[in-house]
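Before I ask anything, here is the structure I am working with.
For this depiction, one protein chain was excluded, whereas all remaining protein chains were kept in their positions.
Let's look at chain A:
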Amino acid sequence: MTRGITRRTALTAGAGLLAAPPIVREANAQSRFDWKRFAGERIEVSLTANPRSQILIQNQREFEELTGIRVGSEQIPEQQHRQKFVIEFASGRPSFDVISISLHVNKRQVGRARWTTDIRALMADASITDPEFDFADFGAGAVAYSTQADGRMDTLPEFTDYFILYYNKELLEAKNIRPPQTFDEMYDSAMRLNDPSRQIFGNVGRGLRNANVVLWSSFLLGTQQRDCLDDQRRLITDTPDAIWAGEFYKKLLRDCSPPGVSGFNWNESQTTFMQGRAAFWLDGVGFATPLEDRARSRVAGKVGYAVVPRGPAHHHCAMFGTALGISEASRKKGAAWLYTQWAVNKTNQLRFLTSGAGAPARTSPYRNEEAIRNSRFSREYFATLIESARISRPGLPEIVPVTEFRDTIGAALTSTIGGADVATELKRATEAFRPVLEASERAA
């Protein structure tokens, strides 16, 4: 009854032996990596309050059990968080080891002051870098965004925020209108959908000073000029292209947006869209979750997602990014580096994507068909994210006084909603901000 060794068994065994060395090597690498080497330490993590940080904090125990490192996390609203970490860094003794940084606001400031450590050296150290970390998995755009002009990589990309076009499917279908492909089409459709007598508006968007600049820059990205600075890093916000973007901004917010939109930030815009009062809303991808919340939103299940329409010369969407940095002053860089690796590992990045918390910096979540299939978001949402990643471009100039830039240009844009001349306003704002930028660049 006993059967001898068959040819099939022999081949299987042979293949197994041939495959054994890589498997063993991998297994050894896994077993060699010591997650517990900093067990007993405690690190402080300072995060901006948002759904991504919420996910990290909710799953923090996972990291603590894996490493034996205790983590003290704080979440602070965006604007206050920026002020807090700048003041703490400037004091020389920040209270945190790991910090989340808005690259579109603080990248250059943090880079110039060298407040966070260059993580390339940490990544090169195999004794403290997980073999499964897979740096190549991060999107090239996100990595470039985290890299300073001098080549230092002083943050690790966590999240990329793309501007996308939200539209109310019900309103568009009622008038047999398809999602716009160009800005002109967007304006025409918004005008057709605009019906103030029913309190329905073709569009809603940011009109409030500072917040509104990213909407205007989304239009500017579609022009030949695209950016706010030229190759010599000079301000070019009063050029014909900049004025065209301003004119488009003005007519969209003045002709077919709700009255009072000049005081709207993203939250007022979101409320208006959630109540089914606006057909189009151009804003960050991170706002999708509340729109699909049936308890809070009247448009849940009726939201359409599309990439930002094409401009007269180019097709881009504005990109903003958040990254994690390790304080240069930290005495627990090893433990902080382990936390950073965990925070942006594939599992957490997939959690970001499938929960609608935003677009992860890694590319692997977008390839996870099963997770996408089981997500509560439509395929259109994921397709929009993938396409947006392809056409994205920074939505704000990489300068230190970026808040002052947003305030100055933003005030001019708000005035245009009230009827002021775009060219005059942009010229005045550009003249006001140019010396500030020049002084800042000289200091660099």
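Quick note on the criterion: a contact is a pair of C-beta atoms (placed from the backbone, for glycine too) under 8 Å apart; a residue touches a chain by one contact, two chains touch by 3 or more; residues count from 1.
The rule we apply is simple: contacts and distances are computed from a predicted model.
Q: Leaving aside the chains you can see, what is the UniProt protein name of the one that's missing? Options: "Sugar ABC transporter permease", "Carbon-phosphorus lyase complex subunit PhnI", "NADH dehydrogenase subunit L" or "Membrane protein".
A: Options "Sugar ABC transporter permease", "Carbon-phosphorus lyase complex subunit PhnI", "NADH dehydrogenase subunit L" or "Membrane protein" considered; the missing chain's recorded name is "Sugar ABC transporter permease".
Q: With the full complex in mind, choose from A:Phe38, A:Phe89 or A:Phe382 the residue touching the hidden chain.
A: The single option touching the absent chain is A:Phe89.
Q: Based on the whole complex, identify which of A:Ala39, A:Ala300 or A:Ala411 touches the chain you can't see.
A: Of the listed residues, the one touching the omitted chain is A:Ala411.
Q: Touching the hidden chain in the complete assembly: which of A:Gln148, A:Ser262 or A:Gln349 does that?
A: The missing chain is touched by A:Ser262.
Q: Can you list where chain A touches the absent chain?
A: Touch with the absent chain occurs at residues 79, 83, 86-87, 89-90, 109, 112-113, 115, 199, 207-210, 258-264, 268, 271-272, 275, 277, 400-401, 403-404, 407, 411, 414-415, 417-418, 443.
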